[in-house]
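Each remark here refers to the structure printed beneath this line.
Every protein chain but one is kept in place in this view of the complex.
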Amino acid sequence: MTADHLRREEWAVTLPSLGWLLALFAAPTLLVFAVSFRPADPYGGIGAGWTLATLREMARTPLGPVIARTVRLSALTTAICLALAIPCGTCLARVAPRRQAVLLLLVVVPFWTSFLIRVFAWRMLLHPEGPLKRVLVTVGLADPHTQLLYSEPAVLLVMVYTFLPFAILPIYAAAEKFDLALLEAARDLGAGPWGAFVKVFLPGIGRGVLTATLMVLIPALGSYVIPDLVGGPGQDMLGNRIAQRAFSDRNLPQASALSAALTLAALAPMALAALVQRRPPALEAAARKEAA
Amino acid sequence: MATDGFLIFENVTKRFGAHAAVDGVSVGVQKGEVFSLLGPSGCGKTTLLRIAAGLETPDEGRVWLDGEDITDLPPERRRVNTVFQNYALFPHLTVAENIAFGPRAAGWPRARIREEVDRMLALVQLTDQAGKKPRMLSGGQKQRVAIARALINQPRVLLLDEPLAALDLKLRQRMLVELDLIHDEVGITFVYVTHDQGEAMGLSDRIAVMNRGRIEQIGRPAEIYEAPRTGFVAAFIGDTNFLEGRVEEHLGDNYCRLGVEGFPDIECFNDTGRPPGEPVCLSVRPEKIRISRERPEPAPHVNVVPARVADAIYLGTHTRFWVRVGRHRVAVWQPHARFLLDERPIRWGDEVWISWHGDDGFMLERFSGADAALVATPPERIGAANGGVAP
Partner (left out) sequence: MRRSRWPPVVTAAVLVFLWLPIAVLAANSFNRSRFGSSWEGLSLRWYRALLADADTWRALRNSLVVGVGATLTSLALGTSAAVALHRHRSRLQRLHYALVYSPLVVPDLLMGMSLLVLFVALGADLGLGTVYLAHTTFCVSYVAMVVLARLQDFDPSILEAARDLGAGRWTVVRRVLLPLLAPGLAAAGLLAFTLSIDDFVITFFVAGPGATTLPVRVYSMIKHSRNLPAINALSVLMLAATFTAVRASRRLLQEDRP
């Protein structure tokens, strides 16, 4: 096979997906940034010419609380998911193979079921006349006037519920590869159980934790359905604002500008992760100096 | 404390489910010695080591270190360190950080850590590799990091779990010499687990041969090889011929006459005073047997038996013969002390004489159970496998 031939074959198998994704993924993503600088037209379309009016308009609306809520809820969701996923993923990695298959299935299947239906199920559970409220009132943990649904904790709860499997699976995969003899070695060298966990186990599954963080944090930042269905009127996240601008206000440029901001926000943790994973040589050298 | 020593196991039993991995073991390791636990895989040697490290808790019995009962101490509170089988180096830490792990956990002052890490790096000749991550090291280098990482804590006892198993033959031999040198230098008590008799023989002051959770024999390497007390030990350490027979009569001077089917009368050393009529198993090591074309001159206590060569393998340093005596096949190793090409070599089918001194035979119990399978292994199989029984 000549190099030329190989090249042609490569293009033949690459071009269909490359072309499709360039046209329907890369181009629209860039377009969103461009449209932020276009005026809105009254019929919900995109006007002609270039303008900074959209951005100026945005600066005038108080977005601060929405952004703060979005970041807060996403960060909390990520933290809670990690706190649950680290012990859970570790446990899954250590059980006997037969049990492991069953347990993994039990984790994955809810995640395969319709997302809307899972959110709906929580609406039922948290409903003022729903079972959870009755149980809580009976046990004395809530009084009859407590509002479970349409509150920020409810949004957080359902976000954790939705994203938890995304955190468990990568941590499980990393923990499965982790050599348990390292924990024994740490104990043997004088580290207590907690010390061994922090100094050896966590760094050992570090990549899994990082993947889990990204897998939860990024989609969490883009949450829209969850605050829409279980959050109260004052609990909008950035996603709700985007949908609002796009559908209720029919102002695509403003929706685009918000989307562009959200895209940048989603890119930030990815860039940070890339930085952490490929530790620059300066840090490595510093670490060496410290150890020696 | 019935047993004495620096590190003492007293009636230690550890069960996994119904299976007793370690079954009532009592043994005392002396201060400063290299003590090996030798046996096939699954014999309980690693479990015993892990009990000493605190990584397993015994179901019964106590463990004493320097007069202190350490049975219930967690691993981090024992002054005992382990060199793990696959090294278990921390992949996210450099060589120096790996070595500094123990001192940091113990909260040594920084200056002292730096000083000691440097000393250890020099001891294992890794000073120029200090900043590398374990994955960038060769097998032998990883091994040395593992040793340094354990030794820096100045343990009372260093536990080594098959430390050379992952290395190739050449490196294994070199590391064995290095381990010996390190032991001479630091003078710490070593407990060394291995399935390789060569390692155990070469390094140890004393060896405990283990089989199915129990200790079969404890002794200096030469004692274990020259005077195995059980059939298992005889077969596991080196190679041997087993001949089933019966004590016929006592001959005085601690000798007795044995009857083995197909053999003329055999004389054998009998210091344990086995009574006539007792069924025994005679063990004779192949290198103790001479082979010759001519009938050797009769001498006191020397057994001389006619045989026919069934197989011969030339191995440079020596030739391995398998000769047939009646229905038995007997392995005979003949060293080549002289220039071989001048001689007329013994070949397949030749009629020969084999001879051995009565002192070189050992009468052992006939075995039962799982060990019977071992005895049933035909001599050519035992001769063929390097260490007798494959681990």
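By written order: A and B. Residues from 1 in each chain.
The working rule: contacts are C-beta pairs under 8 Å (C-beta built on N, C-alpha and C of every residue); 3 or more make two chains touch, one makes a residue touch a chain.
All of these numbers come straight from a predicted model, not from anything done at the bench.
Q: If I consider the whole complex, including the chain that's not displayed, which of A:Leu84, A:Leu136 or A:Ala173 touches that chain?
A: A:Leu84
Q: Return the single residue from A:Leu31, A:Ala68, A:Leu202 or A:Ala268 that touches the missing chain.
A: With A:Leu31, A:Ala68, A:Leu202 or A:Ala268 as choices, the missing chain is touched by A:Leu31.
Q: Write down which of B:Gly5, B:Pro75, B:Pro286 or B:Gly358 is the residue touching the left-out chain.
A: B:Pro75
Q: In the whole complex, what residues of chain A lie against the chain that is missing from view?
A: 6, 10-11, 13-14, 16-18, 20-22, 24-29, 31-32, 35, 44-46, 84, 87-88, 90-92, 94, 103, 105-110, 112-125, 127, 129-131, 134, 161, 164-165, 168, 184, 187, 193, 214-215, 218-219, 221-225, 229, 239, 242-243, 246, 252, 255-256, 259, 262-263, 266, 270
The working rule: only the chains that are shown with their structure count from here on.
Q: Could you work out how far the Cα centre of chain A sits from that of chain B, in whole Å?
A: 57
Q: Can you check the complex and tell me which residues of chain B touch chain A?
A: Spelled out, the residues of chain B in touch with chain A are 53-55, 74-76, 80-82, 84-86, 88-94, 96-97, 100-102, 105-106, 114, 117-118, 130-131, 149-150, 153.
Q: Could you please specify the touching residues of chain A with respect to chain B in the complex?
A: These residues of chain A touch chain B: 179, 181-182, 184-192, 195, 199-200, 203-204, 206, 285, 287-288, 291-292.
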